[in-house]
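A single protein chain has been omitted from the complex, and every remaining protein chain is retained in its original position.
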Amino acid sequence: METTRAAQIKKPYIRLDPRTKLLVLLTGSFAALSAAPKSAEVMLILFLTLLLLNERQTGFAVKLLAVFAAMLLPDIFGASLLDGAAGVVLLAVTRIVRIYLPVCMAFTLVVKTTTVSAFIAALCKMHVSDKITIPVSVMFRFIPTVKEEWQAIRAAMKFRGIGISFKSVAIRPMLTLEYVMIPLLMSASGIAGELAAASLARGLDSGKARTCVTQVALGPADYPVMLAGLAIAVCAVAG
Amino acid sequence: MITLQNVSFRYGTGGDASGGVREVDLHIRKGDCVVLCGRSGCGKTTLTRLVNGLIPHFYEGVLSGEVRVGGRDSAARSLAKTAEIVGSVFQNPRSQFFNVDTTGELAFGCENQGLPREEILRRVDGARVLFGLDGLMDRSIFELSGGEKQRIACGSVYAAGPEVYVLDEPSANLDAGATEKLRQILAALKARGKTLLISEHRLYYLAELADMYLYMEDGRVTRALDRREMRALPPGERAAMGLRSLDLNGADYRGRAAAPRDGGALLIENLVCRRGRRRVLDIPRLSLPSGEILAVVGANGAGKSTFAHCLGGILRHKGTFSVDGKALSDKKRVEMSYMVMQDVSRQLFTESVLEELSLGRREAPVKEAEDLLRALGLYELRDKHPMALSGGQKQRLAVAAAAFAGKEILLYDEPTSGLDAVNMRRICALIQDMADRVFITAVITHDLEFILSCCTSVLELSGGTVTDHYALDGPGVEKIKRHFLKEVVNYETKGNSGKTENRHGAAAGAGGY
Partner (left out) sequence: MIKKKLTVKDLIVAGAFAALYVVIMLVIVSTASLTPVTWLMAPLLCAVVLGTVYMLYCMKIPKRGAILILGVVVSLVLSSTGGWAAPAWGIICALLAELLAALGRYGSKGWYAASFCVFACSTAGPFWMLVFAKAAVLATIENTYGAGFAARMDALTPPWIVPVVIGSAVLGGFIGGAIGKRLLKKHFEKAGVV
């Protein structure tokens, strides 16, 4: 076998349809933002953790579960004892973090575990227009590119003695902004043009129905997951 | 298979005719491998775009004449239809993939054609077997090396099943080993009767494949040479045409002996750089005499970039750098050094050439700046926007900016990738000229021809350690040639298990500052 520095992409235990994941994101963010009782909150987090574990995002899932547990502690034990401003602030902060955690988990579930091709296929099946499907999939592909460009530009700036410290932003905000934006925009629009040429030269604009090498179909596992997602949302909203 | 009849094209709709081709007549038979060569800007790329349909469907301009591929007029056919019979591989591995995962990318062309899933899987598997992509399936493309990306690009095109392959400088960003791998892929395609049209500066790897060379000048095809005629071309004439060497091993040493200077040396001690838990660089002791032009060579992931970034002081590391016992801190070295990047566009910040020089200097002496621009042939362009310059001009501007800022350590990251012989000689002259003024010059490069015509010493890296460091004298020249041949041979003997590439992989690209 050939050795490459690129790690193998993780395969889930049970493959879920991207549409199921999108539904989980939707119901999850609804549930998180309603005045859910703690039981529903815990259920939602455990549900999302299971889904992430299924996708082998173990490290991330465990980390967020731990944060959630830590944020639950003051609510159970300390906060009622801590009267006064400190208690209020502590409670508010932990509660807000707990609202954002499930949204963040569900978002990761959709973004990190779906290939571009499967994502396009799922959106097609949902009859989403190309006008959204293509930009969204290009965006996910382009985010790492922006990161690469940014790192190179940062290095170039250091060699030219252009810093982006608090000081430089405070003293010469306009100039600093210009030195950051110009190379970034120049190179990003160049790459975007080349990407467009390459994609079209490989028949992206065929007008035919695209097929997808990853099977995108609702399987036996998808329905229980969707139902569970909906049930948790209902529990949370109904209190 | 491909016929061009009296084809002319110029970009844009306005009056300023830039680039393009003029009155090209061409006929390429099925199964032939045709190489387009000539200096940068001669119209090679335009010709490839005419064949793959990007002209006139993507790039706008004025087209006359007729381009027929597979019997039909490609201007009258949609780009997607052309894509079914013409597959394209482009120069820049970073910008030509649409997917994030390799398997998805291999299937991309087939998916666009709307082929059934089973058929796509069969074809992707065919590409995997033919091109030896086993180790590259189900990976994130962003973590691949340039050579690996280029192989995925070839595989993806192959899976789509075209009869004609159009490749625009596919080796521009590849090292010797990856170029050899590319040669194997092209040979496999040729053996399957595919028609190949390759625009390229590096000719040595195509020597056994090409049936015909088309030499272009100023938008016209001025000479057509078959394999034997090209071989028989006297080196002097070939050089006058601005063509690169046909034989990697035959390249001659044309450099000059290192001018001995008593400027001391830069001493590097106990240099260790980690990325995560992995040691990506480990150099116990290294002394770099001033005035030398040091070629930094090694396979992908050997630690070349990491070394350059540590030297330039922009990457965190352990260990010390000193001159005559005086330590040079990271901060000091950042102030002293400058890196000319492979993609120069990322390091030009201002709105005019003259401005670019004085950036960062409060009271820049205009006279001095203008003299420098004159010396580099940029004076006429002084009011132009740096991004409106050609690639070679941008490169010279970046070097000029370093010189004007009084930098003492000059680092070049693959300055000759995608350059024709004339531009390569020009950048050689520039690097040599600059080397006389600065303390240290180090060049990361994969280009043997360049090393032999410009550098004075070599630093071989492998797995983050120095495996050899020698002057480019008689034995040194033999050594560096052996080094490059070894890279190629490793691929030939091990075939699909090319272990030289990325065995010691450093983290992706310039990652993690």
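Labels A and B are assigned to the chains in the order they are written; within every chain, residues are numbered from 1.
Assume contacts are C-beta pairs under 8 Å (C-beta built on N, C-alpha and C of every residue); 3 or more make two chains touch, one makes a residue touch a chain.
Everything numeric in this text was worked out from a predicted model, so none of it was measured.
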Selected from A:9, A:24 or A:186 as touching the chain missing from the view: A:186
Touch criterion as defined above, residue of A:36, A:65 or A:118 at the omitted chain: A:36
Positions on subunit A where the hidden chain makes contact: 25-26, 29-30, 32-37, 79-80, 85, 87-89, 91-92, 95-96, 99-100, 103-104, 107, 130-132, 134-143, 145-147, 150, 174, 177-178, 181-182, 184-186, 188-189, 191-193, 195-196, 199-200, 204-205
Hidden partner interface residues of subunit B, rising order: 58, 351, 385-388
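Note that in this section only the chains that are shown with their structure count from here on.
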Subunit B to subunit A touching residues, read off their complex: 52-54, 57-59, 78-81, 83-84, 86-88, 90, 92, 94-104, 107-117, 120-121, 124, 132, 134-136, 138-145, 148, 156-157, 160, 301, 309, 312, 314, 334-335, 337-339, 341, 343, 345-349, 359-360, 387, 401, 405, 496-499, 501-503, 505-513
Touch list for subunit A against partner subunit B, complex: 1-9, 11, 115-118, 137-138, 140-141, 144-145, 148-149, 151-162, 178-179, 182-183, 186-187, 190-191, 194-215
